[in-house]
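To start, I am sharing the structure in question, which I have written as structure tokens.
With one protein chain held back, the other chains of the complex are shown just where they sit.
Letters A, B and C name the chains as they come in the text, with residue numbers starting at 1 for each one.
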Amino acid sequence: MVTLDFHPTGRHFLQIPGPSPVPDRILRAMSHPTIDHRGPEFGVLGLRVLAGMQRIFQTKQPVMIYPASGTGAWEAALVNTLSPGDPVLMYETGHFASLWNRLASRLGLKTESIGLPGTEGWRKGVQAHLIEERLKADTQHAIKAVCVVHNETSTGATSNILAVRRAIDAAKHPALLLVDSISGLASAEYRHDEWGVDVTVSGSQKGLMLPPGISFNAVSPKAIEASRSAKLPRSFWAWDEILEMNKTGYWPYTPNTNLLYGLAEACDMLLDPAHGGLEGTFARHRRWAEGVRAAVRAWGLEIQVTEAASQSPVLTGVVMPEGVDADAVRKLIYERFDLSLGTGLGKIKGRMFRIGHLGDCNDLTLMAALSGCEMGLKLAGVKLAGSGVQAAMDYFASHAAPVALRQAA
Amino acid sequence: MVTLDFHPTGRHFLQIPGPSPVPDRILRAMSHPTIDHRGPEFGVLGLRVLAGMQRIFQTKQPVMIYPASGTGAWEAALVNTLSPGDPVLMYETGHFASLWNRLASRLGLKTESIGLPGTEGWRKGVQAHLIEERLKADTQHAIKAVCVVHNETSTGATSNILAVRRAIDAAKHPALLLVDSISGLASAEYRHDEWGVDVTVSGSQKGLMLPPGISFNAVSPKAIEASRSAKLPRSFWAWDEILEMNKTGYWPYTPNTNLLYGLAEACDMLLDPAHGGLEGTFARHRRWAEGVRAAVRAWGLEIQVTEAASQSPVLTGVVMPEGVDADAVRKLIYERFDLSLGTGLGKIKGRMFRIGHLGDCNDLTLMAALSGCEMGLKLAGVKLAGSGVQAAMDYFASHAAPVALRQAA
Amino acid sequence: MVTLDFHPTGRHFLQIPGPSPVPDRILRAMSHPTIDHRGPEFGVLGLRVLAGMQRIFQTKQPVMIYPASGTGAWEAALVNTLSPGDPVLMYETGHFASLWNRLASRLGLKTESIGLPGTEGWRKGVQAHLIEERLKADTQHAIKAVCVVHNETSTGATSNILAVRRAIDAAKHPALLLVDSISGLASAEYRHDEWGVDVTVSGSQKGLMLPPGISFNAVSPKAIEASRSAKLPRSFWAWDEILEMNKTGYWPYTPNTNLLYGLAEACDMLLDPAHGGLEGTFARHRRWAEGVRAAVRAWGLEIQVTEAASQSPVLTGVVMPEGVDADAVRKLIYERFDLSLGTGLGKIKGRMFRIGHLGDCNDLTLMAALSGCEMGLKLAGVKLAGSGVQAAMDYFASHAAPVALRQAA
Partner (left out) sequence: MVTLDFHPTGRHFLQIPGPSPVPDRILRAMSHPTIDHRGPEFGVLGLRVLAGMQRIFQTKQPVMIYPASGTGAWEAALVNTLSPGDPVLMYETGHFASLWNRLASRLGLKTESIGLPGTEGWRKGVQAHLIEERLKADTQHAIKAVCVVHNETSTGATSNILAVRRAIDAAKHPALLLVDSISGLASAEYRHDEWGVDVTVSGSQKGLMLPPGISFNAVSPKAIEASRSAKLPRSFWAWDEILEMNKTGYWPYTPNTNLLYGLAEACDMLLDPAHGGLEGTFARHRRWAEGVRAAVRAWGLEIQVTEAASQSPVLTGVVMPEGVDADAVRKLIYERFDLSLGTGLGKIKGRMFRIGHLGDCNDLTLMAALSGCEMGLKLAGVKLAGSGVQAAMDYFASHAAPVALRQAA
């Protein structure tokens, strides 16, 4: 067996913004024996996870579950709804938004990037008015889709998707609204139907607390309608056969059975009324994020996302003072304290690092992570204004968790 | 947790031709905590599984590992090497060959089916001379690729891939040779380089003994060359970025980490010299298949594949006498004896069932499966000429396993 | 990691009469993180397994759970109820009965062996009339306890415990009735209260389907009363403190937490009404045993236990023809077919082997075991009258399981 942890003892702290730590309960579910994906037990499992994911996406429409990681679901959203050369408007909130843009280009779409200039756009959420203005100018309705990232994993900006929907409506534009909520879903509030999204893309290894390997498309009737005339070649990603087979809980090709076991368990955990259900999950992540931000502010360091309303419940980007290499800090922290943090990506490589607080957390795992950061920052010679650890303890101690202890079963 | 086995006690016998039973050792490997796919431990894991898969495919060329199930790797082989409207020659050995054909058509390729007529082609392996004749007739070299299935999972026909290579060479035709060895790899002999294959497609849930969820493209320099000018849109499946990132053991997007843990373990198991390495694996499966066929012959039932040379070491199709519904027999066996068998597919639905003997087997798991079949066939009213169980015991007892007990570690 | 299976592939068949195969479901339960054995969650677990074990023993009295293997519970039964030099009557049904006798002697009790002479007593269950006669002769009531083995693991004799109770009552003798049901409990019918047993000893690694490591004393009010004056030194095994602490679900010293997780799961499985509860469990084992005995009879070999009424639902002893070394046959079967069988013990070492059919079985695991035996017997040169495998298939096919498939959850 390959050695998976180079540290001598103790548990690794995986505090990157995904993959998030997989709870033991889900690892155990995944260790069930693989079954016949055409047998009767499988149908029960299939219907169950499909229904569970509708509740997680807050949609009454079908949800596609792909045996593929999240990037595949980006591709699926595009090839099912668009035709070669179609113009698509892609809002750049950060590195992942730009990667999706690049993927769309490679597929032969005519992408148009929109957003604030330079690195400024990487410190804020989507500015919906820019979309509205652009769509109003597209009087011929050439633009076929607007693509935005709900939670930009590279910066920690959570955008207001309902505002984007309203912008498109205000422009009276027929473009589809395609949203990447790979890192947002199941940690940050998300309402596919209520927010009028046409396709939401997501993945397993973030708020759903699973290993990577399955991904999702939640759809709207308008998106399904678009798929009937979309001309991009597709087969593996094609919705039509999946929708047909899903009616009885099966898939047209071999599904990722063991990850579906884990998904069934994740849905049970996230939707458990004893823990406040999805709303409890969202509230917990808001609180944890606030504690982490209190720490960063106490250190006297900048948070990557400057707009308070867009600061993510999923991750926090910590900007290094001029002259400090964020990746050298990360390496020191990893080697010395067995804590993995997210690197800066693209335009902000080396300028910041990211602390994940998504998925399966609690106050003390976050205190551990913040302690590791604080010790590492000091060891790296970063001057801190004060103790972030102290600030986070003050916050967590004075703000009780939103859902109390469950009762004994 | 969803109930995954409706039977009251004991272990389910999963004897479908894939997914095959996942050994505990692999399930344990998969239960390691998910790690940072950009961290230092991951690179070690990545390089290790990439090197392991080269040995499994018997190739010195790169192997692509996709975080997607096998159907995706079919798509990948095509979109990386071909352009819209390209003619491709697809040999029909059975249901999966015809599904690959269908997938190619959906992607906009001009597929031409070749093979023996009616159901006759579903009882034999690839007739290489038909390919040679067809290619010789294609004097303009319009045909860009020849697609064949190494081990046809729907019938149990293993084709002679080297003969296909020689047929293409004999026709002096430049078409690429694309081979599906999804169910063949790591149970049936396979030699990617020696047999001159351009792209081999495979998946995790068969001879590799993993759950479904990762799949493979082994390539040739000629295939890589073709990918430089191929025009089918692609991004998720595109080889170029994967090859670049794989140099250091990483992937351009999030890989399926926990299945890669399992893959590292599977490579260790399959290549273990104490068990005879890959050749030992092939020899074991040949012997098991012969024992199972001895049983079918003793029952007086027909084997789906009539050519002895093409009868698969991976699975055996058992043809029902006229008037017997094979699926009713399967259902009885599943309900009464907790044994899953493969259904007949496509043209032969209801006419036969399939016994898988791939992946992680031993003599007694197969005796259990054959006992379940024999009891079930009798309970279903099928007249049997004799005891297949007896014949298989005679065969296994008189033919020792190719590799003896390992020594104590 | 030590290499735990010297065979190259496939699943080991563990068909000894204990430890029995541990179901995955129980292994998963045991992999929960160890918790504080003084914390609130633990009390919930403790009360649950204590109540579950009362249902398994069919008693309303307390059940002691020891963090020790079964031999310890033998010792516990004696040291809690007896004083140095106390005469105890120990019925010899086989090797384990004689080991218990030996243990009692080592503890300073005055043991008296009773039973049929020579090896004859090892082929039958307890002859209750011998006990009655002996007790009637003990007019001074010197004998303080009668010890019998419910299911003699070394021979496969299940004794009629109610008949022993009646014998003691008929003799109007106050001796305690101590019963070893280590291998009987939860596979063979057992009714602690109804049968008037004073102490029943059991262990985890048989019908309860757990690894070895916990063991039990079920008690009667009379046994508790006896413990108040019993003078054998004891502390670890002493009932008094355990009974006191168990009231709230805790133990006086550190319990075997992870095995208790498994025990909670085992109780759920054994008592599940969807599978017929305990009575369903007993019926399944009776049927499996009958199938195995049909095989032995068809081979023309003798069953160790000659009295039909005492032939065990837990295991079957197979006597070798004169001149055949049973252990050489076992070794061949283990090496060639990866099947573990039980050795002959004590007086019958080398004369017979034992097939376990306890705990978590189904028809096909038993068919696998019988196939391995039949092939191995033939390879060892044992002349067989016919096919036991065929006879078992005939039996299993013509006798449906007592509880049908559960419904989908």
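The working rule: a contact is a pair of C-beta atoms (placed from the backbone, for glycine too) under 8 Å apart; a residue touches a chain by one contact, two chains touch by 3 or more.
Source: prediction; values computed, not measured.
Though it is not drawn, the left-out chain touches A, B, C in the full complex.
The omitted chain makes contact with just one of the residues B:P33, B:P233, B:G276 or B:P313: B:P33. Only one of the listed residues, C:Q127, C:N256, C:T281 or C:T316, touches the absent chain: C:N256. Chain A meets the missing chain through residues 2-3, 6-11, 13, 21, 23, 269, 272, 274-276, 280, 284, 335-339, 360-365, 367-369, 371-372, 374-375, 378-379, 387, 389-390, 393, 396-397, 400-401, 403-409. Even with one chain removed from view, chain B keeps its contact list with that chain: residues 24, 28, 31-33, 40-41, 44, 408-409.
The omitted chain makes contact with chain C at the following residues, 1-6, 12, 14, 16, 18-19, 21-22, 27-41, 44-45, 48, 66-72, 74-75, 79, 84, 102-103, 106-108, 203, 205, 211-214, 232-236, 238, 252-259, 261, 264-265, 268, 334, 340, 343.
One rule holds for everything that comes next: only the chains that are shown with their structure count from here on.
One rotation lays the C-alpha atoms of chain A on chain C, and its angle is 180 degrees to the nearest 5. Here chain A and chain B face each other with the same set of residues for the most part; over half of the interface numbers are shared between them.
Separating the centre of chain B from that of chain C, both taken as means of CA atoms, is a distance of 45 Å. The geometric centre of chain A is 35 Å away from that of chain B, both derived from CA atoms. Among the residues of chain C, those touching two or more other chains are numbered 408-409.
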